[in-house]
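A protein chain is absent from this complex, but the other protein chains hold their places.
Should a chain be cited, it is by its letter among A, B and C, assigned in written order, with residues numbered from 1 in that chain.
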Amino acid sequence: MAHDQIETIRKQIDQLNLQILDLLNQRASLVQELGKEKEKLGSNRFDPERERQMLNQLVEHNKGPFNDTTVRHLFKQIFQVSLDLQNDEKKKVLLVSRKKKAEDTVVTVKGVEFGNGSPLLIAGPCSVESYEQVKAVAENHVKRGLRVLRGGAYKPRTSPYDFQGLGEEGLQILKRIGDEFNLVTISEIVTPGDLELATQYIDVIQIGARNMQNFELLKAVGRLNHPVLLKRGLSATIEEFIYAAEYILAEGNTQVMLCERGIRTYEKATRNTLDISAVPLLKQETHLPVFVDVTHSTGRRDLLLPTAKAGIAVGSDGVMVEVHPDPDVALSDAKQQLNIPDFNTFLDELIASGLYKGEAVTTRR
Amino acid sequence: MAHDQIETIRKQIDQLNLQILDLLNQRASLVQELGKEKEKLGSNRFDPERERQMLNQLVEHNKGPFNDTTVRHLFKQIFQVSLDLQNDEKKKVLLVSRKKKAEDTVVTVKGVEFGNGSPLLIAGPCSVESYEQVKAVAENHVKRGLRVLRGGAYKPRTSPYDFQGLGEEGLQILKRIGDEFNLVTISEIVTPGDLELATQYIDVIQIGARNMQNFELLKAVGRLNHPVLLKRGLSATIEEFIYAAEYILAEGNTQVMLCERGIRTYEKATRNTLDISAVPLLKQETHLPVFVDVTHSTGRRDLLLPTAKAGIAVGSDGVMVEVHPDPDVALSDAKQQLNIPDFNTFLDELIASGLYKGEAVTTRR
Amino acid sequence: MAHDQIETIRKQIDQLNLQILDLLNQRASLVQELGKEKEKLGSNRFDPERERQMLNQLVEHNKGPFNDTTVRHLFKQIFQVSLDLQNDEKKKVLLVSRKKKAEDTVVTVKGVEFGNGSPLLIAGPCSVESYEQVKAVAENHVKRGLRVLRGGAYKPRTSPYDFQGLGEEGLQILKRIGDEFNLVTISEIVTPGDLELATQYIDVIQIGARNMQNFELLKAVGRLNHPVLLKRGLSATIEEFIYAAEYILAEGNTQVMLCERGIRTYEKATRNTLDISAVPLLKQETHLPVFVDVTHSTGRRDLLLPTAKAGIAVGSDGVMVEVHPDPDVALSDAKQQLNIPDFNTFLDELIASGLYKGEAVTTRR
Partner (left out) sequence: MAHDQIETIRKQIDQLNLQILDLLNQRASLVQELGKEKEKLGSNRFDPERERQMLNQLVEHNKGPFNDTTVRHLFKQIFQVSLDLQNDEKKKVLLVSRKKKAEDTVVTVKGVEFGNGSPLLIAGPCSVESYEQVKAVAENHVKRGLRVLRGGAYKPRTSPYDFQGLGEEGLQILKRIGDEFNLVTISEIVTPGDLELATQYIDVIQIGARNMQNFELLKAVGRLNHPVLLKRGLSATIEEFIYAAEYILAEGNTQVMLCERGIRTYEKATRNTLDISAVPLLKQETHLPVFVDVTHSTGRRDLLLPTAKAGIAVGSDGVMVEVHPDPDVALSDAKQQLNIPDFNTFLDELIASGLYKGEAVTTRR
């Protein structure tokens, strides 16, 4: 008896489902039409006043069994998906997204292709300290077929009394090394005023973790025609990271690369916690090259090799790692940089794992 | 022109809103009816098979502009609020909630009222180490008009080689002290097998942070008729904390008190981060007494007084703090316990702040 | 027998302790002397090369039972405290610290004293949207005896497509309101290039959470002679926060105030987690005024009053809260701003709690 009763009610519910669906789609069409009319008037803004009126009217006419809170909640959802329908078109306009551009962005600098499917190694000292220091690293790069050299000229440091980098002198060293050894150079810039200068000296401008939401810097770098490597903020969500990249693309600069570098968590065995699943997420959501900085994420030499393997296996476009001719006397990050022999061992084992093929083929032309 | 057009469309949308509302409420009534029929059959479980059928049918009939994903999403929402309508009655059956019981729960033990609106002080050593040690604290309690004494007999310790508490001997000491000084005693129990024993020795059973989701322990303590103090887990959400308390009430025990004790975050200046806003949230959502453990949340003697003030000002039913006759030689938590003179100063300043009135009036009868 | 033996060994250890102490202090004196000699040469930098030589020499001469790692560790500690001895003098030079300046810094603007021991209320809309909007709030301020008005002209937003504030127009509105109603105005500035302008329009420059480690902005604001309110970063440690303030003072600007605004944690019941114990920590470590932003830390209207009470009880110099004439239609933070009647109730209850005295006496002159 009850079974039959249940079947009857279920059929009635099925009927209602379809009626509701029909009305919802009618409503959606009207909202789309409305959007177009409003656009003609140039007033395409979300209108909370109108939303409040609709909610009030609905609550006024609500006879239950849904209570008013539920009605408000449910219609907020309906309003939201209708707005999303408009925004979908906008989101197709989210310039970093796969929806906007399905194929991978490849950034080419001095013949090196970032994001072409073959993982790269970005290596170099934490800070540029002298011409000799960077040259020692560069010579090894050339020996090992590497093409990308990082080095910090402006160092954002927690304390104002710590070594702040060589500044322009550091950029000049990088320029000279880049030219002499035909290497792509990457260095962090921390304020809009230095960007002009930087484009003359270095090949890729890095925006560091602390500046990921320095929106004025993002906008300024977005107005350049110069490759950018954007690092994830210390506790930025994936969504915030994507929007930070969007700030750059929205200004016109499409040569943007992303870098996961660990997030701040309670765990203190590592300097930060490498969020490895951020890589496939960013690759799915955006068309930009994605790198993994194993040095800053772990802060430990003994974890660089396994995390580099993981970083490539998970689908990144390459790994960033710090190497210094004499880490013990480095002016910053002494404990986490590899010396050159250890770096070469790291490289050998990474190649031996089969995950990293080396760069000779891709880049020697 | 466009303005008129906009007005026309808006009116059509208003119309559709009301029609949709009407159908949604019709649907909700049917779902309620269905729930009753299913209850007759004893099969009140959520039926995902049926849900899938409905979604398939809807997608099959969807003609847009909403895409199928949006239709699925929107109807999942509609199904959800309809289910919630059933669960609302269940949630009114969420025993810890204000919806179930508007007035504050007051737990009375040996004449002490926990949660009666007048904040209490729960104090005592981290671990019970000897009769003399606890007696020294108890004598001061009596002098200062305090009535509630905490002390650990079973100590959950990170390492198996650390001092694990005196066990039953510790409970016996608490029993003796509680009787001799007419104090309410609180101590942590860590496994179902010890509960029976514990009810004979101590007045309030504490469930510690590490066991907040030890559901078998919660159920077992729920079957007792004995007051319980439940501490928030190291990284439990407020929602998980509330549900943990519900596990106890669901088994019949209504004498439950909650204790915020700091959560695990990246910040290392304090042992944990005191989540002060958890207190008003828990007071809003539940009818249970809520305490603040300032010792474990901060782990620093120099922060006990200001956080105790904050804990009372924010609306808690009292503060828990550790005091030890000789903290420097304590077998656990040496760095964060107050000695007796410092505890008395703490008490004086708390009273001087006007936030804490002392317990003489409430408890001296 | 063993007991006697133990006593004998202990006496030998005591003897060695004192000898070690003596040598350590001798060593420390030499290090101090060395520091002075090096200063004469202008080379006061930490010398890792020398440190490595010493460690090598020690390890070479180590005969155990300590292993080489322990010897390195222990002497690194000894080197560290010796360096700290030099830095202590530097740290006495840490300009924000109580060691440098024992008495509280009081920042006085238009007769309002920030940090004079009597808590203030900083209130106003999230964004400046129009003259009328801000005026509505300002009129209520005057009625209620409040003197400090906040309002955002430049809004750092996650998405580049969200409302970014009125910019200079917003600052102009604040200037006009500040003059007409004799209110102190606070507004966030996000890039060095806008600072010059800002000093002409607003009384206090706010550095927002996202820019707490935008060191170039900190340095630029440090070169002004204008009050600054520095907010804690989303996941900044207390130590990083203190150093960020130091960046400002190191450039000469001493009119700096701090603001705790919640940190990012796993808990999602609130927008952020108010780190209430940060307030007494900052008051202990620094001499600067410290405020609590209850709006951004909780993100919930229902928690503003209890957390404001906690914020004052814990020892802050005041509370920041958002109020908007019509929050439902606000262009940002719609869900967390109070409307004016609710704000007045908030104010009434805060005064009724006895924790907040109102500002009439302090500021009406």
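Here is the rule we use: a contact is a pair of C-beta atoms (placed from the backbone, for glycine too) under 8 Å apart; a residue touches a chain by one contact, two chains touch by 3 or more.
Since the structure is predicted, the reported quantities are computational estimates derived from the model, not experimental observations.
Asker: Touching the absent chain in the whole complex: find that residue among A:64, A:117, A:252 or A:306.
Answerer: Residue touching the chain left out of view: A:306.
Asker: For the chain not shown, which residue from C:12, C:284 or C:345 touches it across the whole complex?
Answerer: Considering all chains, including the one not shown, the answer is C:12.
Asker: Touching the absent chain in the whole complex: find that residue among A:39, A:196 or A:267.
Answerer: Selected residue, touching the omitted chain: A:267.
Asker: If the hidden chain were put back, which of C:73, C:110, C:223 or C:357 would touch it?
Answerer: Checking the options C:73, C:110, C:223 or C:357, the one contacting the hidden chain is C:73.
Asker: What is the set of subunit C residues that contact the non-displayed chain in the whole complex?
Answerer: 2-3, 5-6, 9-10, 12-14, 16-21, 23-34, 37-38, 40-41, 50, 54, 57-58, 61-66, 70-71, 73-75, 77-78, 81, 84-85, 235, 264-266, 268
Asker: What residue numbers in subunit A mark contact with the hidden partner chain?
Answerer: Contact residues on subunit A toward the absent chain are 235, 237-239, 263, 265-270, 273-281, 284, 297-298, 302-303, 306-307, 309-315, 353-355.
Asker: Mind pulling the subunit B residues that touch the left-out chain?
Answerer: 48-49, 52, 90, 156-161, 190-193, 210-211, 213-217, 219, 234-235, 239-240, 243, 246-247, 250, 264, 328-330, 334
Simple rule for what comes next: only the chains that are shown with their structure count from here on.
Asker: Going by CA means, which chain is nearest the middle of everything shown?
Answerer: Measuring from the global C-alpha mean, the nearest chain centre belongs to C.
Asker: Starting from the mean Cα coordinates of subunit A and subunit B, work out the distance between those two points in Å.
Answerer: Spacing between the chain centres: roughly 38 Å.
Asker: Could you check subunit C for residues that touch two or more other chains and list them?
Answerer: Those would be 235, 239.
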